[in-house]
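As you look at this complex, bear in mind that one protein chain is not there, while each of the others sits in place.
Order of writing sets the chain letters: A and B. Residues in each chain are counted from 1.
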Amino acid sequence: MENLTFTLTKKIVTICLIMVSIGLIAIIYGVVAGSGGERIAANLLLNNYYFLGMGLIGLFFVAVHAIAESGWQVSVQRIGEAMSTFIPVAGVLMLLFFAFGGLHSIYDWTHSDHIDEILAKKAPYLNEPFFYIRLLIYFTVWSLLAYYIRKSSRELDGLNDIKYFHRLRKFSAIFIVFFAITSVMSSWDWLMSIDAHWFSTLYGWYVFMSMLVSGVAMLIIILYLLKRMGYMTHVNNEHVHDLGKYLFGFSIFWAYLWFSQYMLIWYANIPEETIYYYERLHHFKPIFMINIIINLAFPLLVLMTRNSKRVFWMLIPVAVIVFIGHWIDLYQLIMPGAVGGEKAGIGFLEIGITIGYLGLFFLVVFYSLTKAPLVPKNHPFYKESLDYHTNY
Amino acid sequence: MNKYITAYYLDEEKLLKGLKQVKAKGFKIADVLSPFPVHGIDKVLGLRRSRLTRVAFIGGAVGAIVGFGFQAWVFTKAYPINFGGKPFFAAPSFIPVAFETTVLFAAFSMVFAFLIVSKLLPGNDPVIHDERVTDDHFLVIIDVAEDSSADDIRNIEKALQEAGAEGIKYKA
Partner (left out) sequence: MYVSPIREPLIRGNKDYSQVTKDILAPMAGTPSKYWYMGIALALSAALFGAWATYVTLFTGIGSWGLNKTIGWGWDITNFVWWVGIGHAGTFISAILLLFRQKWRTSINRSAEAMTLIAVMCAGFFPLIHMGRLFLGFFIFPYPNTRALWVNFNSPLLWDVFAISTYFAVSLIFWYVGLIPDIGTVRDKAKTKIRKAIYGFLSFGWTGSAKHWSRHETVSLILAGLAAPLVLSVHTIVSFDFATSVIPGWHTTIFPPYFVSGAVFSGFAMVLTLLIITRKALNLEEYITVNHIESMNKIIILTGSIVGIAYMTEFFIAWYSGNEYEMFTFVNRAFGPYAWAYWIMMTCNVITPQLFWFKKIRTNVLITFVISIFVNIGMWFERFVIVVSSLHRDYLPSSWSMYTPSVVEVGLYVGTLGLFFTLFLLFIRVFPVIAIAEVKSVLKTSGENKNHSEHE
């Protein structure tokens, strides 16, 4: 009989806490070693956004499948739900971070002496009160919807009434609509406004795709860890295959958006737009090239064959590389504007803070996993998900 | 192979069950004709997973190299022209066409390979064992060796009958 209750062992907690403390040490190291406030702030923003994205994608994964009435994902649905519990944590951290100096060290438009003619035009949108109002709206609604989606999913499981399935779908639909707008807007707020003069209409969707790829990679990694610990035995090759296909397909779609934005700006060659890529190609060239190469080439070439999507020893390395790759993607989105070519780098500060955030993320997710059975047995598509085999 | 026995089923689940029984008795099933692909039949008949995917991959790789290489050759070697101040080797510009040739080559090489190895070509005149095969009949074909006796044939027929097949026919 399969073990459906996840127990949070001391070992997991200890490892996570060690990781968190590495993060804290890295921040202290940054202060002591004089890395500069901007660089520390930029790293906190980067990781906070990155792991917030994981949480959002966990929720998105649950919501989008609920709407599409697909069956197979029921077997891994609880992982998505658990990931979504990181959203409020990331929200609180983000708010604290912005309130205690983060905002001013990253965003140029918050300094009245940097406001030029163009930034003055943007002031109705880019001003501090409105920025905070938007942030609060995003996080409140995201967290509430995450709570209600999780709640209906658990009620569906416990009370076994189809009514809760419809409720789950209703909340999912609301979330998808809200997220479609806010994922784009929040990427303007937190990332695009770092290079406050620059603009691109595709930006929001590009960032969303990056988030989606890394979120799916994280879901695969968590699934693997749970299987290693002896849980999730009902998940078979077919489910893993589908997750692998997502990783493969979304990576290509991400590269497509990358190319669309780059090529159009390169082709039209308008200075106010090309400045963005000029910065990246002149001061961050290795990072810029690594980003597109590993995030496209690895998933494309390794996951092209059918078998590689079905076995963990092929899939996990790709998932880890993609996880690192999209961290690098976010790095090249943030650092050139927030820190600049001279001061930025990748050292203990960057790696340490990332490990810290990863530890915190795992702690929250694993803790949430203990709160509900690992499989929603009474989900109307549960049996469908178990009896799941395809020819491709 | 001039001699063979045909029999049919009207339901794919019975077909699969029957095939397994016949196979368990040691008879080799030459082919099954069906109105639509029956899942799980590959395993029973011992069919290998198709290698046409490799053809597609090679075709695609050739297409990508030809597409990209040709454009690069045209603009750096054959006749370099300055277009809008772009470099002669304008890689981003070459990607759309290279992508299209990749897909074109991959798709066509695979489909032609499929038609050729399956001997599906216009004007082919195949043996139609039963016209209801493309409608609702699932036809099983078992080859009979040239030197087999009447007993051998009767054995196969008996095995098929026990496996629930209908309309068993011996054709020489």
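The rule is simple: contacts are C-beta pairs under 8 Å (C-beta built on N, C-alpha and C of every residue); 3 or more make two chains touch, one makes a residue touch a chain.
Remember, predicted model here, so these are calculated numbers, not experimental data.
Participant: Going by the contact rule already stated, which one of B:Val62, B:Ala90, B:Ile153 or B:Ile168 would touch the omitted chain in the full complex?
Facilitator: Checking each option in B:Val62, B:Ala90, B:Ile153 or B:Ile168, the one touching the absent chain turns out to be B:Ala90.
Participant: Of A:Gly71, A:Gly244 or A:Gly359, which one is in contact with the hidden chain?
Facilitator: A:Gly71
Participant: May I ask which residue of B:Tyr4, B:Phe114 or B:Tyr170 touches the chain that does not appear here?
Facilitator: B:Phe114
Participant: Among A:Ile115, A:Val184, A:Leu225 or A:Ile275, which residue is in contact with the omitted chain in the full complex?
Facilitator: A:Val184
Participant: To test your reading of the contact rule: which positions on chain B touch the chain that is missing from view?
Facilitator: Touch set of chain B with respect to the missing chain: 12-13, 31-39, 41-42, 45, 47, 49-50, 52-53, 56, 60, 70-71, 74-75, 78-79, 81, 83-84, 86, 90, 93-94, 96-97, 99-101, 103-104, 106-108, 110-111, 114-115, 117-129, 131-136, 139.
Participant: To test your reading of the contact rule: which positions on chain A touch the chain that is missing from view?
Facilitator: 69-71, 117-118, 121-122, 125, 162, 177, 180-181, 184, 188, 197, 199-205, 245, 249, 252, 256-257, 260-261, 263-265, 267-268, 270, 272, 380-381, 383-384, 386-392
Here is the rule we use: only the chains that are shown with their structure count from here on.
Participant: Can you work out the whole-Å distance between the CA centroids of chain A and chain B?
Facilitator: That gives a centre separation of 42 Å.
Participant: Report the residues of chain A in contact with chain B in the complex, numbered from low to high.
Facilitator: Residues 259, 262-263, 266-267, 269, 304-306, 391.
Participant: Spell out the part of chain B that touches chain A in their complex, as residue ranges.
Facilitator: Going by the criterion above, the answer is residues 39, 53, 57, 84-86, 92-93, 95.
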